[in-house]
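All protein chains but one are shown at their positions in the complex.
Take a look at chain A:
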Amino acid sequence: MKLSLGPLLYYWSRDDTFAFYQAAAAWPVDSVYLGETVCSRRHTLRLPDWFSLADRLAAAGKEVVLSSQALIESESDLKLLRKIARNGKFLVEANDFGAVRLLAEAGVPFVAGPTLNAYNPDTLAMLHELGAVRWVPPVEMPARMLAAMPVPASMATEFFAYGRLPLAFSARCFTARHYNLQKDDCQFKCLDHPDGLTLRTREGAAFLTLNGIQTQSARVYSLAHRIDELRAAGVGLLRLSPQAQRMAQVVEVFHELITGGLAPAEAPARLARLMPGEPCDGYWLGQAGLDWQPERAALPS
C-alpha cells in the first residue's frame, strides 16, 4: 500500500506553499498531487511555479501528478487545462470530463479524479479504456460499494483516507459572501483562512468548512483505523489531503500504519492530537458522512 498527498485544496501564500512542498519532499509519501483544483482566482503560484515544484519533487523521488480544476467555467480555465493536459511529462488527474476528453485525445494516461463520479463498473471500464491508469472513487463511496466494483487489472484504486471532505462546488464564493464581497473582487480572503472558515449550526456545532467556492466537511474524514478494510476492498493508495498544520506527523502516522509499526486501533488516538477538527468515518460505513463509529466493521469479515 502506498501514500499520496492529495492536491492542496486551500489558498496559501506563495512562501507557505513552497515551504510545505519542500518539507513534503522528505516525507514518506509515494505520490504528490500538485496544482489548483478549486478556484481560478487563486494565483500565488502560476503554472510554471507548479511545474518547477513538480520537477523538484520528482527529483526527490516522488511520483508527481498534476491535478486539474474541478469546476471549469471560462475559456481561460480551458486554456490552463490544455496546458496541463499537454505537459508531456507528468501524469494528470482529470477532475472533469472536459479534461478526460483532452487527455484521451492526446493519448496520455491519467488519474480519474473523485469528481468524475465513477459509481459503477461500466463507467469505470470506459475511463480505463480512455487511458485512466488509476481512479479515485467519489468520497462518499462506502466500503461495500467499492468491494463490489470490478476494477480493471491494470488500474489502481486510490481512496480519500484523511482530511476534510470536499463535499460541494459552486460558482458562488462563500468566503467572499461572508465578507460581503463579490467574487470578482474577493480580495483573496481565502488567504486569511489556511484551513478554511468553519460554519457552525446555531447550536455552535462545527458542521461545514467554507473554502471559497468549495464546501467541505468540518469534521476530518479518517480511515486510518480501517486500513485492513481498505486493503481488503482493493485500495492501493491512500490519499491524505493537505492541511496547514501538523501534516508531517499525520503522514508519519499513516506511514507507520502501512509499514506495520502502528496497530490500526491505536491510530485514532494518535491522530486526534493532529486533526483540525473532530473525526468522522460514516461514508465508509454507508451512513451519514459525519458519523463516527470506529468500532463498527464496514465489511463482513
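Everything below uses one rule, namely that contacts are C-beta pairs under 8 Å (C-beta built on N, C-alpha and C of every residue); 3 or more make two chains touch, one makes a residue touch a chain; residues count from 1.
Keep this in mind: contacts and distances are computed from a predicted model.
Going by its UniProt record, the hidden chain of the complex is named "Ubiquinone biosynthesis protein UbiU" among "Ornithine carbamoyltransferase", "Quinol-cytochrome c reductase iron-sulfur subunit", "BMP family ABC transporter substrate-binding protein" or "Ubiquinone biosynthesis protein UbiU".
One of A:5, A:84 or A:102 touches the chain omitted from the figure, and that residue is A:102.
Note that of A:13, A:170 or A:187, the residue touching the chain absent from this view is A:170.
Only one residue in the set A:72, A:190 or A:220 touches the chain that does not appear here, and it is A:72. For chain A, the list of residues touching the undisplayed chain reads 70-75, 77-78, 81, 96-102, 115, 117, 119-126, 138-140, 145, 148-150, 165, 167-174, 177-178, 182-184, 197-205, 207-208, 210, 215, 217, 282-283, 286-291.
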